[in-house]
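Here's a structure for you.
Note that this complex is displayed minus one protein chain, with the remaining chains in position.
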Amino acid sequence: MTKKKPFFKELSGSPWQVKLSCAVMGLGQLCYGQIVKGLFYLGSLAVVVLYFVKRGFTDFIGFFTLGTQEENLWLGIKGDNSLTMLILGLFSIFILIFTAVLYVSNVKDAMFTARQKAEGKKVHMLRDTLATAADDKFHVTALTFPILGVTIFSVLPIVFMILIAFTDLGGSVVYPKLANWSFSAWSKILSLGQIGGTFAKILGWNVLWAVLSTVLNFVLGLGMALLLNKRNVKGSKFWRAFPVLAYAIPGFITMVGFKFMFSQSGPINYYLDAAGKMRIFFLTNDASAKWWARGIGLFVNAWISTPSIMLMTTGLLSNINTDLYEAADLDGASAFTQFRKITLPYIIFATTPVLIGQFVGNFNNFGIFFFLRGGVISNYADYFLASDTDLLINWLYKLSVDNNYYSIGAAISLVIFLITAAVSLSVYVRSAAFKEEDTYQ
Amino acid sequence: MRRKKLTLRRASDHFFTYLALIVMSAVFLFPCLWLILASLSKTGSLYDFKGFFPQAFSFQTFIDLFSDDVNGLYPYKTWFFNTLYVSSVSCILGTILVLLTGYVMSRFRFKGRDTIKKTTLILGMFPGFMGMTAVYIIMTQLGLINRLESLIFLYAATTPVGYMVQKGYFDSIPNTIFEAARLDGATNLEIFTKITLPLSKPMIVYTVLTQFAWPWSDVLLPKLLLKERDTWTVAVGLFNLPETHFARFAAGSVFIAIPIVILYFCLVKYIVNGLTAGSVKG
Partner (left out) sequence: MKKLMIIALCAALIFGAISGCAKEPDKQGTDAQPGGDTPVAGEHTALYDQVMSRFNGQLETGAVIKVLENDTAVELGYVDHLIAAFNEKYKDQGISAERMNVDQYSDLATDGPYGYGPDVWYQANDILMKYADNQHLLPLPILDMECYSKIPQSAWNAYAKDLNGETFYCGVPLNVQSGMLYYIESSLPENWKTDWDVNSNDIPDFFETYTALYAYSELCKQGGQPTQYGYLDETVDTYFMSGYLMTFGAYIFGDNGRDASDIGLNKGDAVKGARMIRQWAGEMNNTEVLDTAFSSAAYQYLADRVMLCTVTTPDVYRMFIRSMVYTGNWTKEEAEADLKVITVPRLPVSGDLSADKWEDTVTNMDTLTTETYMMGGINGYGISAYTECPNASLAFVEFATSYEESVERNKYLGVAPARSDAAETIAATDPVVGILFDRLDRGVINIMPAITEIGQIWTPAGSFLVDISTDPYREARGEELMFATDADIQEGLDRLVGQIHDAIQTLS
């Protein structure tokens, strides 16, 4: 193997075909006789150029201006839509980056062929290219579609959201009004006491919720697994069926069902009433419902999540080497000591990544209070556009989707993201799971 | 004497074990039973219940569910087949994409691998719906609003972000198998299709199952992308039913829950396998 030369040095000493590829994507390949590949590059270039001529360039400019002509619907004056322009502009930038990547790969490919030729080897034809794609470059081939899909439907929207935080979109600035790039969302968050106060209160509850529900689900799930795993339990498959039943039912059905169950006219209150007790404001928007609703949220979340934790820990428990327990039995260790010294350390070690995932999932658990307390805004005086049970993500939804405060919602979600990412990444990087990964193989 | 004490201890252990089991089963079974009862309510209104029990029972709601769509407001049959379509196609596409991703991330070391790893970690932490506005506009530009394909693309395309579970499973396949195949001259594609996939049946079943189940319970995205009632999925439809149609909600829920529950019961072994794969092997 020859030592690889620096890219530009090699480029300057390349034959004319490579330089042709530098000038027009695919031409070099065509000259080397790689018809299909050359046409592919050339075709891609044509599509990109056509796109930019037709609309890409306008979209690109629109990304910076966010619209210059305001639409007047009554007078029928056509105009710009800032929101659409932002995303289409972003899209054109993505296309630009994608084209650049493709261009570099085209030059590199031409250089590779040049090297092959210089070394007197056969020039790769279509069949060879396909073979490489299936073998040496399998990882590239396999990841193309996943990365493409994730980029369009996951990365693009998230970048869009981050950008929104730096515009003045939202409130009264919505279509057909035009938006501008601005830091107004951030200054509003800092200057308006209401937002800061609500943020602090919700964040406190959100952290409490994430910790409580993660611990509760884990403890209950593990407890259930241990219970079913007990040597004296007969028919554990039968007993296991009940949690599996809960696991299988779509989550939103469970949540709406529980909402009805705890409603003012629901069965629980009916029996309280029949027993001569006062009805309890479980989920109603009364101040006293605050902790009831939070408790019910924890319970329902546990009802939905513990079965999966139970199943997972069941699987892990069966992985533990039984020799360990037998040795411990011989040493006369009690069942509890065995659990503490053998089972628990292993389970915790094995489930750290899952637990982090659970924590992040619980922290951003949108569904639970959306379904349980949808449409309820309680404790209005203390919370700005939020309920006292809302998690940050529910508040964000109310801000940005229900009330169109796009930029403020986006700015707050950036802050939340920074918090969760910092916490969970630092835990994750320190966890054994992460360290093991790189020593693997 | 000692023996007696032992049996007493064992008896009490038995007692508490089974008590705990019964309590656990009751907690999980009861809400499900209630929903089934509600689906059999005659008047259909939640306010006609005596506690947990409807005043009169009837199978009518189940019949109405399919025969009477209340002038097109609640076309359950259409919703059902819509959801079936979305979940089948998106689960096939999604499974392929996520298996490929998991496999590559597990077996290959290449430039950019670390970037992909970190990016997906970060992507998973963003509050998902914040991108909803963007998704909506992208779909309007693609002309996919009111088309079930929009959901399929979205579900399938975003699946690879959660590749860690699949990667965990592939990590557990001994490396020697691959090396042997490599020595025999198999290409990477062949190794993947002829060796890895047959070895990964439990993982594939698990992935397919979770992918398949998701569209049955997602409300937010279909609500955003599907405007016409005829294009709704079951979850959106049921979620939009007013309280006066509680029996319809219950019946609709029971009807979709039954096949999923059966599926889960039959495949519980694979689920355990799949869930365990997400954690670290000891």
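By written order: A and B. Residues from 1 in each chain.
Methods note: a contact is a pair of C-beta atoms (placed from the backbone, for glycine too) under 8 Å apart; a residue touches a chain by one contact, two chains touch by 3 or more.
Keep in mind the model is a prediction, meaning the values are calculated, not measured.
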For the chain not depicted, the shown chains it touches: A, B
Residue of A:14, A:81, A:167 or A:308 in touch with the missing chain, whole complex considered: A:81
Option from B:77, B:194, B:227 or B:269 whose C-beta touches the chain left out: B:227
Contact partner of the left-out chain, one of A:194, A:321, A:334 or A:426: A:194
Listed residues B:88, B:119 or B:146, member touching the removed chain: B:146
Contact footprint on chain B, counting only the chain that is left out: 42-48, 70-73, 136-137, 140, 145-146, 227-230, 240, 242-244
Residues of chain A in contact with the chain not shown: 68-70, 72-77, 81, 84, 170-172, 174-178, 180, 188, 192, 194, 263-265, 269, 278-279, 281, 284-288, 375-381, 384-385, 405, 408
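The rule is short, and it goes like this: only the chains that are shown with their structure count from here on.
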Residues of chain A defined as touching chain B within the complex: 83-84, 87-88, 91, 131, 134-136, 138-140, 142-143, 145-150, 152-158, 160-161, 164, 224, 227-228, 230, 232-233, 239-254, 256-258, 260-261, 263, 265-267, 270-271, 274, 303, 307-308, 311-312, 314-316, 319-320, 346, 349-354, 357, 360, 364, 366, 392-393, 396-397, 400-401, 406, 409-410, 413, 416-417, 420-421, 424-425, 428, 432-433, 436, 440-441
For the chain B and chain A complex, residues of the former touching the latter: 10, 13-14, 17, 20-21, 24-25, 27-29, 31-32, 34-35, 46-47, 49-52, 97-98, 100-101, 103-104, 108-110, 116, 119-135, 137-138, 141, 153-154, 156-158, 160-161, 163-164, 171, 175, 187-190, 192, 213, 216-217, 219-220, 235, 238-239, 243, 246, 249-250, 253, 256-257, 260-261, 263-265, 268, 271-273, 275-276, 278-282
